[in-house]
Structures are given as C-alpha cells and as structure tokens.
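One protein chain omitted, others in place.
So that you can tell them apart, the chains are marked A, B and C in the order they are listed, and the count of residues begins at 1 in each.
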Amino acid sequence: MIKVGIVGGTGYTGVELLRILSTHPEVELTVITSRKEDGLKVADMYPSLRGKVALAFSAPEKAALDKCDVVFFATPHGVAMAQAPALLAAGVKLIDLAADFRLKDVKTFEKWYGLPHSCPEILQEAVYGLPEINRAAIRGARVIGNPGCYPTTMQLGFYPLLKAGVVDAGHLIADCKSGVSGAGRKGEISLLFSEAADNFKAYGVSGHRHTPETLEQLQYQTTQKVGLLFTPHLVPMIRGMHATLYARLTTDISNEALQQLFVDTYRDEAFVDVMPFASHPETRSTRASNMLRLALHRPEVDGVPGDMLIVLVVQDNLVKGSSGQAVQCMNLMFGLPETTGLGHVPVMP
Amino acid sequence: MIKVGIVGGTGYTGVELLRILSTHPEVELTVITSRKEDGLKVADMYPSLRGKVALAFSAPEKAALDKCDVVFFATPHGVAMAQAPALLAAGVKLIDLAADFRLKDVKTFEKWYGLPHSCPEILQEAVYGLPEINRAAIRGARVIGNPGCYPTTMQLGFYPLLKAGVVDAGHLIADCKSGVSGAGRKGEISLLFSEAADNFKAYGVSGHRHTPETLEQLQYQTTQKVGLLFTPHLVPMIRGMHATLYARLTTDISNEALQQLFVDTYRDEAFVDVMPFASHPETRSTRASNMLRLALHRPEVDGVPGDMLIVLVVQDNLVKGSSGQAVQCMNLMFGLPETTGLGHVPVMP
Amino acid sequence: MIKVGIVGGTGYTGVELLRILSTHPEVELTVITSRKEDGLKVADMYPSLRGKVALAFSAPEKAALDKCDVVFFATPHGVAMAQAPALLAAGVKLIDLAADFRLKDVKTFEKWYGLPHSCPEILQEAVYGLPEINRAAIRGARVIGNPGCYPTTMQLGFYPLLKAGVVDAGHLIADCKSGVSGAGRKGEISLLFSEAADNFKAYGVSGHRHTPETLEQLQYQTTQKVGLLFTPHLVPMIRGMHATLYARLTTDISNEALQQLFVDTYRDEAFVDVMPFASHPETRSTRASNMLRLALHRPEVDGVPGDMLIVLVVQDNLVKGSSGQAVQCMNLMFGLPETTGLGHVPVMP
Partner (left out) sequence: MIKVGIVGGTGYTGVELLRILSTHPEVELTVITSRKEDGLKVADMYPSLRGKVALAFSAPEKAALDKCDVVFFATPHGVAMAQAPALLAAGVKLIDLAADFRLKDVKTFEKWYGLPHSCPEILQEAVYGLPEINRAAIRGARVIGNPGCYPTTMQLGFYPLLKAGVVDAGHLIADCKSGVSGAGRKGEISLLFSEAADNFKAYGVSGHRHTPETLEQLQYQTTQKVGLLFTPHLVPMIRGMHATLYARLTTDISNEALQQLFVDTYRDEAFVDVMPFASHPETRSTRASNMLRLALHRPEVDGVPGDMLIVLVVQDNLVKGSSGQAVQCMNLMFGLPETTGLGHVPVMP
C-alpha cells in the first residue's frame, strides 16, 4: 500500500483527491493537513465522505508527512515549493497540483505568480505531469508539477498537429470554457451562485497564467515558434471544461488523414477518447471521470474543405484537469497500472 | 457471473443501471432491449459509456431475455407485467423499476395507473424491494417491485417512528422535492431547461401515485390508520431528492431517545446514514451514490421541545431512489454482499 | 418628485431598489451611500445600470441624507435604527428593508438579532409595511419596517383563513423554499455556485428569525393562540420564493367557499393574484415583478375532501419579498397610486 499525505485538503481539488483515493485499492490515506481545521474530521466538513474517509485534519506541524510515500499538495501556489526540500530529503515523493513546478523558466514563473521561486534546483528535476506526453519521465520522477486544467485540454488537442507539423504553430487560438469549480472554493463575490448562475462571461482575456505554461510545453513539440491566443470563459456549471481549438492547416491533408493522425496518437491511451470526425463532445460525458474526449471539425468554404481545423476537447476540470491526472501520475511513479483506481464511469445525467 | 438483461435502457433509470452494472464485479451485461434503437450501440446514444459498455440495443423479439439470470425493467408502467409470466416460466428473476409490482391492492393499482393488472397472481408473490424493511423476503423473491423514489424517502423517514408508535400516524405530512431527472427522459415542454431552470413549483398536490404506494407500505408498520399528506415539488437540479417529513409526537420522549431510535434502527444499514441531531443533510452529499441520509429536528415552542418532529431525508433519486436500490435487491436475491458494486463515493462538488 | 436616498446600495436589495426606482416616474434618485465604495459610480459596480443610473456612491458622512424626502435602508440589521432619530428629526421618512422595525416586542428583537434596540420609542410608532393588511397605517407612517421575504408569503397565505376563523391557528406549518439571492451578496462558502447549484437543503430548521416576526403579525388576525412551524429551504435558483402552507380546517366549508374567501379578500389588490383552485403557481411567473400569486389545494381522503388545506404561494423574493414591497409602501406614504413604477411584467422564460 502506498502511504499518501494530502496538504490542503479543504478545497475542491483536495476533496476530489479524497473521493478518488478513498477507493483506490493500493492507497492508504495517512494524513491530511489543514491549519484552520485541525482536529476536524474530514467527513464533518464534507458529509459526502461520511463512512468513506475516517481521517481528521491535522495542523501541519503535527502531521507526519515525512512518513508518507507521496504527498499531494492541493494548496495555493507557493506552498509546495516551501516544503519540497525537506520532503525530498526524507525520501517522500511529491505531486503539486498548483503551479510551483509547472514552469521550467523561473523568470516566467516569478512574473506570472508574483513570488520568487524558492527551490529552482528542484524545479529543474521536476517533471511536468502530463502522462500522454511525458510518461517515461513521470515514471522516474520524484517531483511532479501537475498540469493546469486549461493547459491539459490545449496540449492534448494541439499535440498531434504540432508533432506532425501540419498547422501554423504561430497562430493558434484556444477559446476555452470552464465550470465554476475551476476557480476554487473561496468566498469571492463573483463566484456566488447569484452572480455566476444564468450568466456567461470571459475573463482574463488580456492575459492568463495558463498561457505561458501551455506555450512552454507546446514549444517542445515543434521547431516553429509557437503563438497562442488563449481566451478563458466561465460557464454556469459546477464541473466541466470545453476547449474550442482553432488551427490553420499548412499542408494539403484530407479529413481522413487528420482523423487517423489523432487516432494513431492516442490509440493506447486509456483516458483520451478520439470521437468520430465531426462529433460534438459534451462536458457531461466526462463528468466525475478521468476521461478526456476530443473531436475534429473542418468547416467547408465554398463547398470544399477549408484551411481551418477545429478541435473540440472536453474533460472534467477536477479529474483529468487536476486530481485524477495527479493520481494517474502517482500510479506511474509507483509502478502500478496507470488506470488503477481511476475506472469511474462518467455520471450522466 | 450473473447474466443481466435490461428492458428499456434508453431512459435515465436505464442508463443509471448501465453505469452501476458496468463496474459491478459479479455481473455480465448480456442484453439490453429497445425497439426504437435496435442495432444502435449503447455508447453511441450515451457517450459517457464509450469504452465502458460494448453492448448494442436489440429489438425485444431478438433479445434472448430468457437466457438471463435476472432482467431489470426500466420501462413505462405496464411493460413488466406483460412479460413477467414468460420470464418466470423460463426461470428468470425480474426486477421492475416501474409500478407494476409495487401495489398489492389491484384496485388501487388500476385506479391510479389506469390499466388493468394482467397477472395479479404474480403480483401476490412479488416483493416490495425496500431492503431496509423487507430484506428477508427480497432474498427469496423471484419478482421485485422496486419502490418509487419519493416512497423510499418517506418510508425510511417515518418507519422508526411508526414502528415505535411514538407519533400520530393518522396525520403525517411529507413535503418532498425532486430533481428534474425524476420525471424521466421524454420530450415534454415542462421539463425543458428554459422552463425548469431558475424556477420552483409544486405539482400533483391534489393527488399523486406515490401516496397510495406509501400508504400501503406504512400501514404494515402500525395498527393505527395511517393518513398521509404528500406534496411533491420540482427543483431545478438534475439529481437529488429531499423529503421534509412532519409528524406529531404522541408520547413524552426526549430528543436523545428519538435520535437513539433512529440510530438503533439503522445501525447495520450500509446505505442509511443517521446524521447528528439537528443536522441539515444536503442532496449533493448523496449524489451518484446509493446513500440515503437523514436527520431529526424538533423546534422549540415557548422555550421547550415542541410536539412536532421533523425528519429531513436526502438521496439521489436515480440511485437509492431507483437503479441503485434495484441493484441492492439483486445482490440480495443472488446471495451477494449487499454492497457489491455499490461503493460509489458521492460526487462533490 | 420624491427625493430618494439609499443607504447601503451594494447588496441585492439595494441594486433591486435601483432597478425599480430608476424608472419610477415620481422619483429622483438623490444619494446612495457606501463607505467602502465612496466615489465609485454605481454603474461601474453594476454594469446592468450603465446608462440608467448616473449616481456614484458616497461615504455616509458626505451624503446629504437629510435633504431627502425618504431614505431606504438596504443594510444589515442595526444600521437603520442608529440613524433613524436624526433623519426623523430632519423630517425625512424612513423605510428599513432589514429587521430593525419589524418586531414590536423589543425582547424578541434582542433575542433573535443579538443586539439591543437603540430607539424603542421609534419602534413603537413604526408601521409594519405589508400594504395588503396595513394599508391605512402605512399611508400615515414616518417609519416602515419592511417585512421579511418569507413572512410576506406566510402572512398573505394564512391571513384570509385566520381572519375567517376557519382553521386551527395553533398548528400552522409553513414549508418554504427560497432562491439563493435571499441570502444576500456576501462571500460565504455555502453560497458559492459550486456549493449551491445542483443541490437542495433545509436550513435553520430548529429556529429562524422569520418565525417570531410572522407569529407576531399573524397573532393580530385571530384570538386563538397562533402556533407556527416554519421550515426554510435553499433552492438552486437566483430569485423566487415558494411557500407550501398547511392548515387544518376546523369548520365544515366547501372548496368553493374557501376559494371565494381568498378571492374576496384580495379582490382589489393589484399585487396579489388568486389563481384558480388547484393551480400550481410557479416562482418564475412572478420573476422580476411585484406580483405574489397563490392557489388552494385540498387533497381528498378516502374520496372526500380532507380536513387539510394547502396554500401555495409564490413571489420574487427581491421584489414583493423586499424592494418592490418597499416601493409599494413609499407610494402609499407619498399619496401616489400604489402601482406607480411597479408595472413590470414578469420575465418568462
């Protein structure tokens, strides 16, 4: 059994980790920290876990995180890097669901997150936890920077196209839409039901932290200079993320060949579902599961296939977009079958 | 492995059966019927099941239901009773999620459902599938009438009180609220998003089919004549059911004793969670799981405990209120641990 | 033109006052206060008011409230009573949307609101602002305690029955449901979209402030001792309130006579709509308007009309349940036709 610790389990990615890990056959939930909720039983805060999780929150100083095999950080940015050196020294592996270990470029990190990076040397060994692209490195990693939710959809949607060199990498557009849980569990006015329900809006259009993360990763896939316009929107739903990706084709390629390119790329992936050409994946088809689904569209112009390709990508932002992907990485790091404990069938309706 | 057939798998209780049964370790999904969708792969109608369910719909006449060990009917009222004699003759067990085998009184059935009962002798042997009350009978049953969603909440809420004889059974009130999926998957104007969202209403207040079903069952628990006022309401949520039950106490009993009564009644139940006195259970704490949670309240009048007891009950109407409960019955009928395949942790948020 | 001031215009009742008053033909919006938002244009906080409201927030000490004809307090409990003496001395009328002037009994106020009442003498002259019951007194009032949202539905639903003496006043039950905006615009976790959406729950079941307010007012209508069980619930919708009221009939009275009782009581009321017997009013049929609709039900028992009467009541909690009712009072206080500026047609869908 893998002894698992969770730092910061009171937010949505934390409770989602608990949901997943509490039925994971190879995991023993050992400790969960929260300074504010020290002593409170997890199930008293989240009645959904009554009878499923017996653990109580511990203040960080009481928590024996160094006795764990792996610690997940479901915390604000900056927390994981503060604790990483000591944990690694104690032989504990670490998976950060925040941004501390996502960006290899320290300057970019410091610009977008507004705090200095306290352990750049650990950052250099950290592995970006997107299994479909970085599987081998994840297997050997001690530290994982778990991808952001938006970046996961953008990378898995653009990846086969950049790899194959069939699109103009310099002018990618990603028009993305997220459910409200993506903004976290915090008492902000704009996240209130009465503000977010029956409403739709864009946010961060002039600049968003997930742009540099995605750019850095996409750049590994191509020698062209990558350019990306990323526009996030807030959808009045709890979970779910939809990316509408636009890329201009630069080669003469048939729809069949494009579809085959995606099918071949993801043939062996348990958590990426390439739907039939011209399908319209719905976010709910992935709800509460680790699946990501995508489909290709190529609208005609004057009766012939145009030069613009559209990739539609959906996932549950809290699972494949966060906690599920983190567990997928954990499985790899500990030599388990990648799908262990992640067999949830999406909840529909 | 239990060979399972599903008749009418295109509605919400059908797809929920598929979600649950597709990961049930002792079940082999063998056949699923739909006249209209003959030949269509289930996962083409419900992309959430892609990679999880390989089965295609068969027209009823092609479907070898008589080769199954058990057949679930997720159909409109009247379908199960038409097929029951032949299936039973072939040695197949039968669980009806509709109303054909719920009401022992044929006249009451015919009055409320507007169709004659075609096999009253089978009705007499049928068992009402509420395991917490009828467990022994379910174990030995060939035919199960699976309870309605509202009746499940009302019965499990009132049961300990009637059994103990501490309330006025003649004047029970059940003010109940259901998510929209309870109305089924059919193209009715009143169920449209634009009609049901951001709206709340009562319906069927002057009379609803779940009243006679509940009355008949509650009457088994007491020698008093049971009287029940049942008021259903529609809530703008997909899944979830909340019952607010009112009963007048007729004995001098402390809050502690009332709480203990419920704790004792449900101590060994895996799917009934008695929360602390004066808790407010939320429907989402049971979402996509087979749990039912309840809590007691007793408002004070002039500074002392009043004579009215309130029981709050929540469940997922599609799981404990329907398909999950049906699987719970199946487990009992086939000698499996009652919780087999029903260990889903509620999805929160 | 009536010069109007608003204290505390940043919450939902405040912005709703602005929506209504900005098109009121006899009102000149003169001042709106907010310490925190001093100098900010109202329309910068609420873009829905761009082009409709030119006013900016002023810090209280800069605001010339004493130059107004009437001041609305859309503030937390306790603010209005602190400013009432000075405003009244300056000849300004005052309408409090909070609870400072609702409860005549100072002890009850202090028990439920946890703060001493600073001007009990003003409280004694204050008028409870429910026009359908207190119209004459409102016309002559200097200070209005605007009713709570729940109490409005409960009182208008029970009033004809108590007045006519046809029900058991000692055992009234009100099972009420409110949209989330009723909880106000504040950064509380439980009000987040991801917490409140796709969910239903009761709250405050063991005791809620609106019980004593409603009891006090209902008691004026009958010589029987009034008893009331009030159970509030939270509905995942923005606006709307639904009360399901239960009363036991104590006289032999026909359904027709009951219906006529309500029709007669509210015949001349512009904002109370008595729907046909056995209707099911929907909250959305009142959305964004000052209408309250109600309908009667009397379920049969053993084929004859039972002794329990159900009254279904709906309103928009922010309009008839709060800001609209306050404007209705203002119209009366200033000798205007009661419907002035309140002719909004409900928004459907």
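Couple of notes before you dig in:
Please note the rule applied: contacts are C-beta pairs under 8 Å (C-beta built on N, C-alpha and C of every residue); 3 or more make two chains touch, one makes a residue touch a chain.
Small disclaimer: the values here were computed from a predicted structure and weren't measured.
Only one of the listed residues, A:Thr244, A:Thr265, A:Asn290 or A:Ser323, touches the absent chain: A:Thr244.
In the full complex, chain B makes contact with the omitted chain through residues 12, 179-181, 185-189, 191-198, 236-238. Summarising the interface, chain A meets the missing chain with residues 173, 175, 177, 179, 194-195, 197-203, 205-207, 227, 229, 231, 233, 235-240, 242, 244, 246, 278, 280-284, 287, 297-301, 306, 308, 310, 312, 314, 349. In the full complex, chain C touches the omitted chain through residues 12, 15, 19, 22-23, 46-52, 181, 185, 197-198, 238-239, 273, 275, 281-282, 284-289, 291, 293, 343, 345-349.
Definition applied: only the chains that are shown with their structure count from here on.
This structure's chain pair with the greatest number of C-beta contacts is B-C.
Taking the mean of the C-alpha atoms as each chain's centre, chain A and chain C sit 45 Å apart.
Shared interface positions of chain B, defined as residues touching 2 or more other chains, are 197-198, 238-239, 281-282, 284, 287, 349.
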